[in-house]
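Here the complex is missing a single protein chain, while all its other protein chains stay put.
Going by the order they are written in, the chains are A, B, C, D and E; count residues from 1 in each one.
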Amino acid sequence: MSSSTATTANGCATNGGETEDEWVWNEIKAEARRDAESEPALASYLYSTIISHSSLTRSLSFHLGNKLCSSTLLSTLLYDLFLNTFSSDQSLLSATVADLRAARQRDPACISFAHCLLNYKGFLAIQAHRVAHRLWALNRKPIALALHSRVADVFAVDIHPAARVGKGILLDHATGVVIGETAVVGNNVSILHHVTLGGTGKVGGDRHPKIGDGVLIGAGATVLGNVKIGEGAKIGAGSLVMIDVPPWTTAVGNPARLVGGKEKHDDVPGETMDHTSFIYVI
Amino acid sequence: MSSSTATTANGCATNGGETEDEWVWNEIKAEARRDAESEPALASYLYSTIISHSSLTRSLSFHLGNKLCSSTLLSTLLYDLFLNTFSSDQSLLSATVADLRAARQRDPACISFAHCLLNYKGFLAIQAHRVAHRLWALNRKPIALALHSRVADVFAVDIHPAARVGKGILLDHATGVVIGETAVVGNNVSILHHVTLGGTGKVGGDRHPKIGDGVLIGAGATVLGNVKIGEGAKIGAGSLVMIDVPPWTTAVGNPARLVGGKEKHDDVPGETMDHTSFIYVI
Amino acid sequence: MSSSTATTANGCATNGGETEDEWVWNEIKAEARRDAESEPALASYLYSTIISHSSLTRSLSFHLGNKLCSSTLLSTLLYDLFLNTFSSDQSLLSATVADLRAARQRDPACISFAHCLLNYKGFLAIQAHRVAHRLWALNRKPIALALHSRVADVFAVDIHPAARVGKGILLDHATGVVIGETAVVGNNVSILHHVTLGGTGKVGGDRHPKIGDGVLIGAGATVLGNVKIGEGAKIGAGSLVMIDVPPWTTAVGNPARLVGGKEKHDDVPGETMDHTSFIYVI
Amino acid sequence: MSSSTATTANGCATNGGETEDEWVWNEIKAEARRDAESEPALASYLYSTIISHSSLTRSLSFHLGNKLCSSTLLSTLLYDLFLNTFSSDQSLLSATVADLRAARQRDPACISFAHCLLNYKGFLAIQAHRVAHRLWALNRKPIALALHSRVADVFAVDIHPAARVGKGILLDHATGVVIGETAVVGNNVSILHHVTLGGTGKVGGDRHPKIGDGVLIGAGATVLGNVKIGEGAKIGAGSLVMIDVPPWTTAVGNPARLVGGKEKHDDVPGETMDHTSFIYVI
Amino acid sequence: MSSSTATTANGCATNGGETEDEWVWNEIKAEARRDAESEPALASYLYSTIISHSSLTRSLSFHLGNKLCSSTLLSTLLYDLFLNTFSSDQSLLSATVADLRAARQRDPACISFAHCLLNYKGFLAIQAHRVAHRLWALNRKPIALALHSRVADVFAVDIHPAARVGKGILLDHATGVVIGETAVVGNNVSILHHVTLGGTGKVGGDRHPKIGDGVLIGAGATVLGNVKIGEGAKIGAGSLVMIDVPPWTTAVGNPARLVGGKEKHDDVPGETMDHTSFIYVI
Partner (left out) sequence: MSSSTATTANGCATNGGETEDEWVWNEIKAEARRDAESEPALASYLYSTIISHSSLTRSLSFHLGNKLCSSTLLSTLLYDLFLNTFSSDQSLLSATVADLRAARQRDPACISFAHCLLNYKGFLAIQAHRVAHRLWALNRKPIALALHSRVADVFAVDIHPAARVGKGILLDHATGVVIGETAVVGNNVSILHHVTLGGTGKVGGDRHPKIGDGVLIGAGATVLGNVKIGEGAKIGAGSLVMIDVPPWTTAVGNPARLVGGKEKHDDVPGETMDHTSFIYVI
């Protein structure tokens, strides 16, 4: 975002003396206060999860700890784990903020940052994945896999801790998303529900898709194997893709065929004109 | 039951002095008592959830409150919310009863009303959705979305609170169902698991499918855009539909083609002969 | 382990004085101890779930009881139910061990038996199903269905208690799997996520697929009707199958076509060269 | 209370158009809002327990339901029980309000009505007792005793459901208070912690103390048998009383002796000058 | 009890072919069924805690496990611990049954065996103590002390695991009872609330009271040091005893004096005429 209180695409402005992260956090708190005022029945939830916290990192760690806890994995333990991991790597918070912005910009059904932070299971699954990924990178595999398992249970989103995922990610609806161990997902990617980025059975090695920046993958699409989906490409809903897709190109069908590049992309399933408007189902 | 009362379609009868709602509730209690008698290990659950309650509204509110609660959204709060909303609009209970009947009539695996009330995640998701929808209509959006989020987490069913859903609905298996913001679903519709009623990316506006009365949508089907699926139409399992489907017509395939009207409907995926027998997977 | 003991197919060896079940349980405990040592934050979970128990049956019953409990179905009640059922039929434990071995052998992402026992929702769903199936066979249908419902909520895996499932099963990722009432699944079958073994609407009767030994069914495949999938057959990801598939044959597409027998199976979606390496997405 | 916003003893005023119950409830909500504003960490608790509720009855029922629930007695069940009982007998709410006023007037450590409602275990125990007493009177003994048991566990206050207790009661500190089956406690009585109103072993019959209006019983006092403690009498801390005590008289010692009437009451243990100031230990 | 269905003191009869333990368990189940029938709101609790179990040992283990569990000591773990310990030593169950009988016979406020089993914190504390004592005897001190701590938190009853306690014990009201490490309590002893059996500071060694069979200790009494309270003695409420008390003698006062033997015992605090009727405060 440009500095000195430039107005953003969705009508928000930032003050020169405040980082983008701070601005988003202040927005979230203001939204939560408004909602608490208008809906007392929800105020308790909004205060405990957002308003009472001193930072987005703490709010998110608290929320994830309470969402993902179980009778054998206590909320206090998970809260600590999230808080320590987020605190140890500032880039995690930047990615969180980019994801929040992605939801606001790309999903017209997202009515506020707070809405996304509280309710988007795809958003929450991605944040938990980033923590699991960092733990995996530190060779703390058992706890990374335990976290992975809780996310798979609670959100029905299954991202292997080893998978590398960029920032500005939108997992819309998110139920049933599966992303394999050697998959790589670029920045500003949008993935709808029931999408699989899977392997093809070559045992071991680099066997999962590489998804470029700005790619959109429609609901129920299955991408298999170490294929490359180029920057800005689009994958139609329900497609089965086992081939490379060039940048700014669309693939549709089962099995998928390439149906258009920059110039031809109006009539494909779940595809749309530009980077910020496409297959939304909410 | 008295032998002089009218027999319903599925062999049930109602007494003249008793409404249908009361009759169904009495059936449920009788079923639960029988089950409690035969299975003491389950009796506690049956008493707390069904037998101890004075009405179907209370039983359902209790059950949903306990199913959807979390450490930050208490069961008592949700119970209140459900109870107050069901009490404020009697049509909600009628829809509940119609859904219970739909499960009994259309799903041979449904062995009792109590079975459906207790165990069908699709049934429970629809009841919670109707409450969220009413809250949305009252402009209580934050709490409607919080409820929506709990249903998406707990049941893996994602119905936007703004979507309009009729009565006599069967969401069979239900996992992975996604229904978008401007979708409309008629009465007596059956929807299998993994079905998406999604948008096509036209930002804002009326962008989701309109499903007519009595439609059947097979497992894994994806219907995208503001298309009209006519009364009594059938959508084959795994189909991708982006076109209008006329009444009493069947669409199959990815992308879907129309394969038959009233006369031709025997060989399509997951399609069946008549209104009350089709794709059941339980 | 002593170096003189026989080496098994996957590099493991069993000592002459120890049954296979005991060997696997000892492995699990050793793995859990190692993990507890290296990751104190997880040690509490590992001790409560694995290390403190005197047998695999107790560990698994404890874990399932705590995973599947709710505010109205207490962990102590479920723990009792699992423990009593596993104790009453020794074949259940053998099947559990076979499933653990299947995950280790067929899924390269499975780094230990303990990892599978703790974290694989597909593995846990199958174990709970076997208990539900036994309760169903004993005509304890209400409690079998209550268990079925908890598994569908918690793991998003929906296997009708009446369905017959063999041993050595791998439900990889598992989210969204639906298996109908009269389905039969053989031994050593691998089923990826979003797979449906569904009916075609023939009311009642034997209406679901029969899956032979060693079959592999790719992600998102839908198999409908009382069709026979022969031993060693493979079903491509995203396929819709409504026909019999001969043994050692591959079916792909929507609708599915047979694309190859033993000799031709290299280019189908999600298919692989040999019996023990194929569509893994972790 | 006098009408037209007369100022009460502790500086509060009521508006002519509002009942005393409403006035107290409005005060409580205002206090809770102030506290929520000044202490965000507590706001969630204050909203869920007080501010989100539409009446004192609902707030109290919610709070008691969550305080007294256990894994086998659900909060939703208790909430229902409290709400239904309070709603069926308006005199219960009047007694609640009188108890709140008693705490404010007699206990200088009570800084607000909300403080008492939320935190005074003696206040909460008395409210739960009144519900148990009413259930007992309706011959619903098993549930009255279950409630009694929960109060004894959670608050360490043990009042038999059959005991008759007036209004304007202050149980200060409250831990260890035991009140027997045939005891009667008048209005405006203050009882400190560790006080026993016990029997003397005459099997059955009317065997417990009768406590007159305005009596004060100091910490650790034991009153045994069907003795009469007259109006306005005071019992010194640590006394053992097995005799009648005339009105406005003080009894002290083990065993107790009468040490003074209206004129002599300055030097006895835990005794004080006037009706509204005495043995407070907070 | 005499055989061939002799009528007991409180009107119960046993069948010749049934042990006393079985008879009591059958009574408890019958009582619980009656209560469940008359009070549906309590039925869930009664079924989960009593009716669904196959034995008194299981019912009690379940109830204690759920009463004493916490977020860090799971109910399933405690349930196992209780079940295993009760199963390993049949004398524990005999003592339980004797305690149940003691409550029925000596406490007129005890309206049923089920009432005692479910609601008497003193009864439950004693049962948990016997398990802790056995674990202590097996040199499993850390877990014995953890159990001791849970009992002290939940029931406010503090009995050192090393203390030896007989059978037929009634801890009436129970709050605040403290029994030290080297104390010995005989059979058929009744102890009211706030009673301390404490040491006098002689470091180490045998420093706590020895309580003979059939002793009654009134509310709030404190017995200190290695003194001997003879068989059938009575200690008045609120007494401080630091001397031996001969058999069938009464001690009262602070400090206590001996006030009578067999012939003189009518006017002492909390003392009564015969062995089975005395200081009851419920």
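Heads up, the rule we're going with is that contacts are C-beta pairs under 8 Å (C-beta built on N, C-alpha and C of every residue); 3 or more make two chains touch, one makes a residue touch a chain.
Computed from a predicted model, the values in this text were never measured in an experiment.
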Selected residue (touches chain absent from view) among E:T19, E:S71 or E:S91: E:S71
Touch criterion as defined above, residue of E:G65, E:P108, E:G122 or E:G176 at the omitted chain: E:G176
Touch with the omitted chain, as defined above, among C:N26, C:S44 or C:S70: C:S44
Residue in contact with the excluded chain [from D:V24, D:C69, D:A95 or D:I169]: D:C69
Hidden partner chain, residues of chain B it touches: 71-72, 74
Contact footprint on chain C, counting only the chain that is left out: 36, 40-41, 43-45, 47-48, 51-52
Residues of chain E in contact with the chain not shown: 70-74, 77, 80-81, 140-143, 145-146, 148-149, 152-153, 156, 158, 160, 175-176, 178-181, 194, 196-204, 207-208, 220, 222, 224, 238, 240, 242, 254-255
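FYI, only the chains that are shown with their structure count from here on.
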Reaching chain D from chain B through chains that touch each other, fewest steps: 1
Rotation angle superposing chain A onto its copy chain C by C-alpha atoms, nearest 5 degrees: 120
Pair sharing more residue contacts (C-beta pairs) when A-E is set against A-D: A-D
Rounded Å distance, chain B centre to chain C centre (Cα mean): 29
Centre-of-Cα separation between chain D and chain C, whole angstrom: 58
Centre-to-centre distance between chain E and chain B (centres being mean Cα positions), rounded to whole Å: 53
Per-residue overlap in chain B, given as positions that touch at least 2 other chains: 41, 44-45, 48, 52, 66, 74-75, 77, 80, 156, 175-176, 194, 220, 238, 254
Category of the chain touch graph - line, ring, star, complete, other: complete
